[in-house]
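Dropping a structure here in structure tokens format, bear with me for questions.
Left out: one protein chain. Kept in place: all the others.
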Amino acid sequence: MSELMEFLSMGGYAFFVWSSYGLTTIILLAVVFWSSRQLKQSRTQAFRRALQHRNKQ
Amino acid sequence: MYRFAERLAPWLAILCVLTLAAGLYLGLVVAPADYEQGDSYRIIYIHVPAAWMSMFVYMVMATSSAVFLIWRLKIADIVAVASAPIGAAFTAVALLTGSFWGKPMWGTWWIWDARLTSELLLLFLYLGYLALRGALESPQSASKAAAILAIVGVVNIPIIHFSVEWWNTLHQPASITKFDKPSMHISMLRPLLLMVLAFQLLYFHNLMVRVRALILQRENRASWVAELAEKNHV
Partner (left out) sequence: MTPKRKQRLLMVCLMLSGVGVAVAFGVNAFKQNIMLFHSPSDVAAGAVEPGTPFRVGGMVIDGSVNRSSETLAVSFGLTDHAENITVSFEGILPDLFREGQGIVAMGSIDDQGTFNATEVLAKHDENYMPPEVAEALEKAGKMPGTAANYGSKTVQP
């Protein structure tokens, strides 16, 4: 337990170390989620359009 | 191209998670504290990879923009657009983590020295690139104008890299470009290199996802998309 506390305290720099790691996680995860959501959206849209287009021909 | 990106992505994701886990464990738990900076130096394990990637992604963007301008390859344009938001994110991470390192060590969140200013300029180049894309109506002229901006902006990359050598800055010189004798102890260097690899993989994975999305957007009338749709029972 005390080892964990020691690890979390980062030699007194806990605020700076963990804030930067936290912010980095948030930013990078946001980009990852945004990209996969975009892929999902364009997939459904493109699939629908492509099928429509073919059925018209 | 689409199939290629689809097949590659899961492997990149697995490798990325593995290197990330190893890098974080070695960097945060195993690596010893620095003799002068204590544990605060551990920010380096995200700061340096992010800063390195911010420049690497820009080089990819500028190169593919040049390829697009000269050979008119559509895929080059797609790679450039797909890279821009990822590069901007890495730049933001580099600036923010640098700030959180600068406050306890230097005594300030921000200073207008050559390194920090040119890195901020890089962020604006990414944002300007994306804004230019969004602002122009015709996709053709938007692609060309944005490609020119990306190529012109590449001048900033050597400035960022050499700023700490050319001018007096508060930022310290590079630790790991000196291959003959890195100024970092091996136990601290190993996790750093792992983290650089992890960020690199994160970029390529993300690039594959975005490239697929953009290909689908642009080719939503192609017959291969219809075939793919049928295969997936949509």
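Per-chain residue numbering starts at 1, and chain names A and B are given in the order in which the chains are listed.
In the analysis below, a contact is a pair of C-beta atoms (placed from the backbone, for glycine too) under 8 Å apart; a residue touches a chain by one contact, two chains touch by 3 or more.
None of these values were measured; they are calculated from a predicted model.
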| item | value |
| --- | --- |
| Shown chains that the omitted chain touches within the full complex | B |
| Among B:L26, B:M53, B:M188 or B:V211, the residue in touch with the chain that has been omitted | B:M188 |
| Hidden partner chain, touching residue among B:L8, B:A22 or B:I111 | B:I111 |
| Missing-partner contacts on chain B, residue numbers | 32-37, 40-41, 44, 66, 69-71, 104-108, 111-114, 148, 151-152, 154-155, 159, 166-170, 172-175, 183-185, 187-188 |
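Criterion: only the chains that are shown with their structure count from here on.
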| item | value |
| --- | --- |
| Interchain centroid distance [CA atoms averaged], chain A/chain B, Å | 15 |
| Of all residues in chain A, those that touch chain B in their complex | 7, 10-13, 16-17, 19-21, 23-24, 27-28, 30-32, 34-36, 38-39, 41-51, 53-54 |
| Chain B to chain A touching residues, read off their complex | 28-29, 33, 38-40, 42-43, 46-47, 50, 85-86, 89, 92-93, 96-97, 100-101, 103-104, 202, 206, 209-210, 212-214, 216-217, 219-223, 225-226, 228-230, 232, 234 |
